[in-house]
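Below are the structure tokens for one structure; questions will follow.
Heads up, this is only part of the complex; the chains shown haven't been moved.
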Amino acid sequence: MADQLGVEPVNDYALLDIDREKRLGFPEVVFGENKTSAQLIGIAERMSAHTSRLLMTRVDAAKAEQITACVPGLHYHAEACMLTGFGPAPKPERGGYIAVVCAGTSDLRVAQEAAVTLEMMGSRVERITDVGVAGIHRLFARLELIREADVVIAIAGMEGALPSVLGGLVAKPLIAVPTSIGYGTGLNGLIALGAMLNGCAPGVTVVNIDNGFGAAYAAASIHKQTRRET
Amino acid sequence: MADQLGVEPVNDYALLDIDREKRLGFPEVVFGENKTSAQLIGIAERMSAHTSRLLMTRVDAAKAEQITACVPGLHYHAEACMLTGFGPAPKPERGGYIAVVCAGTSDLRVAQEAAVTLEMMGSRVERITDVGVAGIHRLFARLELIREADVVIAIAGMEGALPSVLGGLVAKPLIAVPTSIGYGTGLNGLIALGAMLNGCAPGVTVVNIDNGFGAAYAAASIHKQTRRET
Amino acid sequence: MADQLGVEPVNDYALLDIDREKRLGFPEVVFGENKTSAQLIGIAERMSAHTSRLLMTRVDAAKAEQITACVPGLHYHAEACMLTGFGPAPKPERGGYIAVVCAGTSDLRVAQEAAVTLEMMGSRVERITDVGVAGIHRLFARLELIREADVVIAIAGMEGALPSVLGGLVAKPLIAVPTSIGYGTGLNGLIALGAMLNGCAPGVTVVNIDNGFGAAYAAASIHKQTRRET
């Protein structure tokens, strides 16, 4: 049971931040990568007593199978490696949409992580895929859809140039996500990250490598403010 | 004279993006660090024909003196190392404000760069200084002012922990700026940057080291959307 | 048999420092990661002739099974990946306790390594889990327990901010342990390490990434001095 400070232990391995949904508008999101299935089950069960929305990131298929067998009301998004709950997918809570733009086919897992997060947080999503800068007319072919978005998330690996180009074409908040796609001197995404941080288009902000979730959380936070009056 | 593509050369060293203000809402901003005074004078003069707003970053005092002697209507902000023009400071164009929060006295130059940029772009600013996490009650003493902002910019060097703590306390878009303040293993800001990218509070986005301008540009872009109805 | 210099060979692969317990107060601790089961068995057997306390770190379950089958009196701590011996767990040898504080559920293995080491060295332990800075009231909910400790060990991955915050709240010796938990730019713990070394709270000292054992050894060494009169 949560104590008066809004804190509730799960056995001896976790301390849930029960107040978080009230304080910040969305419950604690669970990072699944370094936790055991048993720990994730315990956390999910406890959270089901406090919230109707659960988001677990970086859950592989094997863990997902074990968890969904134990905890009712969860849905596994295989491309995004995410578990969501409890119950049916939420409806958009506000007008407008967020564009999730990715440079290559290989960046899709990260794009899906962003899209599922956004939908859980009540934003509508438009997906634009495989518009990297080496064939730049592909980007122009989708430019209107991007320009009409309230917020843009730009995802790219390798040389990470997509946000720089977009930043010069689109007058909307733009969040860049470097991915670990590439090889050799790509350094598992560090070059893409560096390129995004050093882009000459002003106003692009950046999140950690492969962090589709973080970009989506930030985008939803902007979206909520933008559309609070609607 | 700008050609039909909205491009205008300045001698043989620059190609102004004249359409930018119409396309993106703010004219090209000039990065002063690697340009000569002569180049900056040439660019400022040419821009004065096309816009009433000029922003030059990373201009040291010596260059500033030469440029203001040649180009009328410029104002030098010594703490921020910036030149703005043309004419008097702009008035806030929308309601609300942006909180520019910095962890230590040494981070002030970057905070000033952010504040001047925001004011040039029409946003009101509240400055909160020296509230680093090693004396965390200082932060709590200013928390309400931060929570009421439309967007928060959090600036910190050394271990860069301020955005993580703020991200768990404030439900607003939060942009983190690592600074190069520190020594030894601080690696001129790389550790602060890394800490901000790896923060466990979701939704924090990050810009380049010492890039107060970039954070402000992104914040203003969010602010414009948020308050577009006013 | 140990020669006059207090040195005893184990076959041709090890040279035990037999005098160590007398010289430093605790026998040689065996790092298990890069040694074969056969080597570890040989070392354990030889040490059983000289000491009643054995500590082996970084021993996985498979090796542990082989070793405990050969050497009597050993106990395997699965969460901590450690073997201890010989015989029952030692009792606390002094008053007071050491707080082992960790930021997230994923840091538990390192916390357990620290706790088992401390108990083997005669110190009582209080475990405080999942109090990372992104939900800082969780930390405040446990603050008194931490403040009453004789020494504090603070364990965190990702942005490694916990020791900085604690260092401003607690007036006790504080040892920080970065963990390799995280991804992308976390660089397997290098960012957490860097943040801890650059923390603005004075007096925090740091050990190697994931080195729960080393932090505990240092903490016990302080604890022994602090409570030598009891």
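Chains: A, B and C, in written order; residue numbering restarts at 1 for each.
In the analysis below, a residue touches a chain if its C-beta (ideal position, glycine included) is under 8 Å from a C-beta of that chain, and two chains touch if they have at least 3 such contacts.
Since the model is a prediction, treat every value here as computed from it, not as a measurement.
Counting every copy of the one repeated chain, the full complex in this structure comes to 8, with 3 of them shown.
Note that in this section only the chains that are shown with their structure count from here on.
Taking the mean of all protein C-alpha atoms as the reference point, the chain centroid lying nearest to it belongs to A.
Superposing the C-alpha atoms of subunit A onto subunit C requires a rotation of 90 degrees, rounded to the nearest 5. Between subunit B and subunit C the centroid-to-centroid distance comes to 45 Å (mean Cα coordinates, whole Å).
With centres defined as mean CA coordinates, subunit C is found 36 Å away from subunit A. We define each chain's centre as the mean of its Cα atoms; on that basis subunit A and subunit B are separated by 26 Å.
Subunit A has residues 17, 193, 208-209 in contact with two or more other chains. Those residues of subunit C lying in contact with subunit A across their complex are 105-106, 108, 127, 129-131, 135, 137-138, 140-141, 181, 183-186. Per the touch definition, subunit B reaches subunit C in the complex via residues 103-104, 132-136, 158-161, 164-165, 167-169, 182, 184-187, 190-192, 194-201. Touching subunit A in their complex are the following residues of subunit B: 17, 23-25, 29, 31, 150, 168-175, 193, 197-198, 202-209, 213-215, 217-218, 220-222, 225-226, 228-229.
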